[in-house]
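One protein chain is absent from this view; the other protein chains keep their places.
The block that comes next holds chain A.
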Amino acid sequence: MAPTTRSLAQRGSPFLDPGPVTKANSLALLHLSRDNLEPVYLAQTAGEHDGYAEGVVVNTRYGSYPHSSMIGIPWGTQIRASKVDTGSRGRKRKRPNGDDAGPSSDGTPADTPAETETPEPPQNPAKQPVATTSGFIHILPPTPELWTLSLPHRTQVVYTPDYSYILHRIRARPGTVLIEAGAGSGSFSHASVRAVYNGYPDRDGKHKGKVFSYEFHEDRYRKMKKEIQDHGLEGLVQLTHRDVYNGGFLVDGESPKASSIFLDLPSPWEALPHLSRQRPQSDKAENGSETTEEDEKPWVSPLDPKKNAYLCTFSPCIEQVTRTVSALRRLGWVDIDMLEIAHRKLHTVRDRVGLNLPYDRSVNVSAKDVDEALGRLTEIEDRLRENSRPRAGADAMDDDDDIEADDNNITAPASTAEASSARPWKDGRLVTRGEPEIKSHTSYLVFAILPREWTGEQEAAALAKYPVGETGHIVGALDKAARKKERREHLESLKNQGSRKARRNEGFERLAKISETAV
């Protein structure tokens, strides 16, 4: 699907700053339709590739698109399909094998790697792509939303409605350090790195936003690592291959100093003790008698000691939630809040109902209102009455034909009149409908806050800085007496000073009254 050359030499992620035009060796998303996007790493090839004269080619159901026709153009551009010889390349490749007298089982495996490893020498430069008469796609810059729609699934994906709300609630803002455990398919990683990004880390060591991501699964870890590289997110996402239940969150023994945490784990309560301010009690309790060495080592918290920590866990089952919440309470987290996000997508449709509309798949041929129904019914009744009148020497067959003919005579002119003015984009009533299938449950979200530590010394320092003594003005809710007193004082002060503006306004009012009485 994607070419093998994907090295991103330049710094800068297409997710964070795609630039005005598409670039070679960078990720782009081909927009085939709203929910059908194809990620492509644009490759600049000098000559033929994989049998295509135009270099690397993407084939879709809407035509073939050589990469060379998609590099260096503004994002969002509509691209015409190119005339690509998709047929003969298969034959060409086959021919050398076929010439060797029949199907040789030993020849194929030997040949194929050789072909892929050594790209054909670019003796003839890539063919200039030629546009066809039909077929097009659009090319879009990658965003976490579009990536979420198109990414290769490795696990259950955290979708946009969920992660948008989570990031808002866990205060993932530029400059935040965020812990994400269970990198999964990487949709949350991409969204969170965009949220915390405030520049690539510099030599000056200025505080920058960063995502610390942990993945237990070896295969997913490797794939994710590659993705981070390909997307230019090195330095912004630090991926660690670890079981956080036992291993905790420290990276090389150092604290990430995080203030936002997202746990997408099967049992978040097992990871929670690591996210404490102090050595969790259970540690001591467990080690009990043989604590010596463990206790002597200073315990390092992965949290920023100067900030409140905001946490969200993502669990599909209610049992997980109750256990998580119970653990959170015991570990001193506050403002615990559990909810789920119900998201709906809607479509707009032109609802076309009527007896006289031109026939179309989307038209509902029935009366559009009572009047139309009445008109139709009376018409039928009238005709019936006419027909039920005894006619001399007439046969029933003719009568029936007459009715049908009449029916056609009446409706036909109306339908042609409608058809002549038919504007399918404007007819009918505009209505909205939900999708045929909705995601009714994704997961329960548990939010909690762990306030920064507050010691006696800090309290004393604060008290010394802002000593409690004489206090003046009262802020907030007042009782009735105090409110009245304040109001009285305020009026007094107005009377005594009397600003110039107030006096002038009074003067105007007096004048207005005088003029009114005069009239």
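Following the convention adopted for this analysis, a residue touches a chain if its C-beta (ideal position, glycine included) is under 8 Å from a C-beta of that chain, and two chains touch if they have at least 3 such contacts; residues count from 1.
Definition applied: contacts and distances are computed from a predicted model.
Set against the options "Ribosomal RNA-processing protein 4", "UBC core domain-containing protein", "tRNA (adenine(58)-N(1))-methyltransferase non-catalytic subunit TRM6" or "Eukaryotic translation initiation factor 3 subunit L", the UniProt name belonging to the omitted chain is "tRNA (adenine(58)-N(1))-methyltransferase non-catalytic subunit TRM6". Contact with the undisplayed chain is limited, among A:44, A:238, A:255 or A:308, to A:308.
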